[in-house]
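For this view, one protein chain was removed and the others were kept in their places.
All chains are identified by letter, namely A, B and C, in their written order; residue positions are counted from 1 within each chain.
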Amino acid sequence: MDRRTTPLGDLANPEKFTSPIDIGEIATDTLLDWLRQMLVIRKAEEQLARWASDGVARTPCHLGIGQEACAVGVAAALRASDRVFGGHRGHSQYLAMGGGLTELFAEVLGRSTGASRGMGGSMHLYAGSTGFHGSVPIVAATISIAVGAGLAAKMDGRGDIGVCFFGDGAAEEGVLHESLNLAASQEIPVLFVCENNLYSSHLDIKARQPNDRVARYADAHEVQALTVDGNDVVTTAEAASALIGNARTNSKPGFLELITYRHRGHVGPNEDIDVGVRRTMSDLEAWKRRDPISRLVVALEATGKASESTVIGLIEEIEEAVGAAAEVALTAPYPEDDQLTAFVYGGSAS
Amino acid sequence: MDRRTTPLGDLANPEKFTSPIDIGEIATDTLLDWLRQMLVIRKAEEQLARWASDGVARTPCHLGIGQEACAVGVAAALRASDRVFGGHRGHSQYLAMGGGLTELFAEVLGRSTGASRGMGGSMHLYAGSTGFHGSVPIVAATISIAVGAGLAAKMDGRGDIGVCFFGDGAAEEGVLHESLNLAASQEIPVLFVCENNLYSSHLDIKARQPNDRVARYADAHEVQALTVDGNDVVTTAEAASALIGNARTNSKPGFLELITYRHRGHVGPNEDIDVGVRRTMSDLEAWKRRDPISRLVVALEATGKASESTVIGLIEEIEEAVGAAAEVALTAPYPEDDQLTAFVYGGSAS
Amino acid sequence: MSQNSTMLAYGDAIRQGFCYLFDNDPSVFAIGQGLWSPWYVGNTMLDLDKLYGKARVIDTPVSEAACTGAAIGASLFGKRAVAIHPRMDFMILAADQMVNQAAKWSYMLGGQASPAVTIRGIVNRGGEQGAQHSQALHSWYAHIPGLRVVMPATPTDARDLLISSVLCDDPVLYIDDRWLYDVAEQDRDVDLQPLETVTPKLRRNGGDITLVAASYSVQLCLEAAGLLEKEGIECGVIDLRVLNPMDSQLITSEVSRSGRLLAVDGGWSTCGLAGEVIATAAERVLPRQWKAAPVRVTLPDSPAPTSGSLERLYYPTVESVCVAARNMM
Partner (left out) sequence: MSQNSTMLAYGDAIRQGFCYLFDNDPSVFAIGQGLWSPWYVGNTMLDLDKLYGKARVIDTPVSEAACTGAAIGASLFGKRAVAIHPRMDFMILAADQMVNQAAKWSYMLGGQASPAVTIRGIVNRGGEQGAQHSQALHSWYAHIPGLRVVMPATPTDARDLLISSVLCDDPVLYIDDRWLYDVAEQDRDVDLQPLETVTPKLRRNGGDITLVAASYSVQLCLEAAGLLEKEGIECGVIDLRVLNPMDSQLITSEVSRSGRLLAVDGGWSTCGLAGEVIATAAERVLPRQWKAAPVRVTLPDSPAPTSGSLERLYYPTVESVCVAARNMM
């Protein structure tokens, strides 16, 4: 008998929300741009998966394949002067904000030309000029940092905001609650983005929380919250835009819960790695039918906004770019030995 | 403009709930026992206040004068095999569970006959045989410990429960939220008792949280919650009894929020110490008219359950007992020098 | 049951220790992240949830503070609770519960209650995991009176000291290192020792120089000692085993004899274990007994890098121990 409350209902049911997404009045260019971004993320992570399988990449890679719409939808309403932070599953956010492919690859390969100069690997990415100010793998760690970034933005009064991406597991860390209260009580412009993929490594949310809708915590802290299909880039972008607008204009925090699912194991390239506790291959197969990319592709084709050949051309173009970036990264140099201690006191040394 | 939500409404308004409490069908003996307990706490703390003023007691004393009904009402449904924990404002809980007066006084005076053998002072009290298993002053620290105590009780299957007392300020520590989730998801018999006295030292709850009803956090964690007048011992006892029963029988956590007010400053004997930020002397005067003891006394007298002389007799008797205990404590010995390191490894040494 | 003919690996030894505890003491339970996962804590708890039930092997939400606090609370009521942190880096989030609560509980309540909790913190580093997934913070916890800190270097110690830790009535931090999981030695019967009686051990006798270490660093020292012997340098190797409270006798006697001390540690230098070993010896060994100034081999003063090219430079190695020892002769 399952005593948990499951207000997510159909949102957590992979048999639902499988139809093409509703693209409404969104301009075709915008949609194609979102498709491109999602494809870049997908193809880049597939490249990382191959490197991880082959042992070329050794740093732990947490792939977000299947979750691309979250970062792309949120990034749509962000700008380079915003301050975005992520966690261990952060490639998509880095790329959606505009982080470079070559720098991502070089970082994962431990090269000095990497996004973090080879000091961070997959779990520590930086692209400050795009607005992506860092991902780190201590779960929930960047939540309060993003609140502080929002506080600084509020002090500067230019309408910029802080943004943190985190998962349903991170919501179990007390600091999320402290951060929600701080943001609410101080009226800090920050967007909390929870990619609720229903799992924290091997454990289903039902084994860890009495209720599967994470946004209920925001309710308790009087932070305006929206819970939407995170595999629908349009819905995600619209919800994000509303909350971001409120943050910019009224200096209010917002909470966006995006229901999604990862196709690969918690860490590494395999699909079957967390199977056994609750996650099943048939669940995974079902969720693949709710793929955020194919649902957009079908919608674009069905409405005549893009032809099959346009899409195929886009995919080929992106695969080529990914391949080219991979080539460059593979030949990039490793850090010099003296880099071992060069950045310990970054502020005073540089 | 105050943008906070104040669902507490009248419960937080000292002009309301000032009439004699409704004693319903409760047996006179029970009511007199509760009155006695509240008076013992009041008189004991008044003694501590005098010692603090005079410099006889040096350990910081956080007095709960005005909040006596909370501990007494909750303790009414507890038993010695339950596991109760408190915080910095813990005299009332210690006494309500049955901790000794002389041991309390000796502890505050730093004597080796104290409740914690002189090692703890006012903020670290112990009376294990009564069910009071310790108070410590790191805010929110004993919340998760009480959850563990409840977990152990659940494993033993005898219907005992864990209980933690804490304040509205403690609710801002992330560990409360982790503890609520752990208790809810593991179905642990534990009662969270929040004495919401509307202040965390000098700061009003409105300056620290966007909503003045702390139990909303329990809602978010699907922990059954009740918010009641904590200056009404009958209502408190009834609410506590319901939640405690559910914990014992169904192994479910409960959350009891008791709205109350302290008459003295955050720490020490003075009434006017936190004045200046928001707390005013007129607020305090108003709250004194909602005193939990006089409201019970008036109710007892109005319903003819106790005469004025009975009450006066009771007070005199308690004052005498407090005076006698104080005498004993004042002449108790200080710890021997070798006690300085005797209890560091208590388990293996004893 | 004697198992003298078989080899025991460190990772399996920890699992054996848990089996021993679960089999022999119904009050034992474990709580922590990843305990139901086949890979979270290596092979050290594989299928224990299936063998002993999910009520005794509890996998948890991502809430280090509350889970540790809950283990402490349960340990006050007759349970031998083991709180498990798959990385010491995550355990920092439970520092209040460990340092402010468990370590001080007995003391501040006059010895009337003692949390018989064991907290297991795993050192999990290397593999290009980087700064937040690599720390060995044993020196931090050794600084805290009231917290016993145990750091086994060998498989039988890994098993036996786990048992001693869990059966100890005081709060204990038990630290194991994933780099040791495949290290194997001849198995033997469980040796039940009250934790209070466990002291440092001389793992190798040698009068030219004394190497002192704990956990994985002991293995480095033993390997280095083997190499140095061929060069005519006889190394004594002390395995500290219990870092707090630390027994200084063996260090004092060995260093008094050799006159040379090399302290090796996989943690940082400043206010760290290696410095503590040197200070302990310096206080007790007479100036005239020293043949050379003592030396530490530790991490450099930086967080852990990720790139493999830098990771190779970061951690102490058999080679760096040998170089340091040679320089002292």
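Convention: a contact is a pair of C-beta atoms (placed from the backbone, for glycine too) under 8 Å apart; a residue touches a chain by one contact, two chains touch by 3 or more.
Values in this document were obtained by computation on a predicted structure and should not be read as measured data.
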Touching residue (missing chain; options A:A44, A:A69, A:I143 or A:A171): A:I143
Candidate in contact with the missing chain, chosen from B:T59, B:S241 or B:T310: B:T59
Selected residue (touches chain absent from view) among C:G236, C:G272 or C:P316: C:G272
Residues in chain A touching the chain absent from view: 83, 114-120, 124, 126, 128, 133-134, 136, 138, 141, 143-153, 155-156, 162, 174-175, 178-179, 181-182, 185-186, 342-350
Chain B residues that touch the omitted chain in the full complex: 58-60, 110-112, 118-121, 123-124, 136-141, 169-170, 172-174, 200-203, 207-209, 273-274, 276-277, 334-335, 337, 339-341, 344
For chain C, residues in touch with the removed chain: 89, 92-93, 95-96, 99-100, 103-104, 107-108, 130-132, 137, 139-140, 142-146, 243-246, 267-268, 270-276, 278-280, 282-288, 290-296, 300-303, 305-306
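Just so it is clear, only the chains that are shown with their structure count from here on.
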Distance-maximising chain from chain C - centres being C-alpha averages: B
Geometric centre distance via CA averages, chain B-chain A, whole Å: 45
Centroid distance [mean C-alpha coordinates] between chain C and chain A, Å: 37
Contacts with two or more other chains, residues of chain A listed in rising order: 172-174, 207-209
Chain C, residues touching no fewer than two other chains: 60-61, 63, 65-66
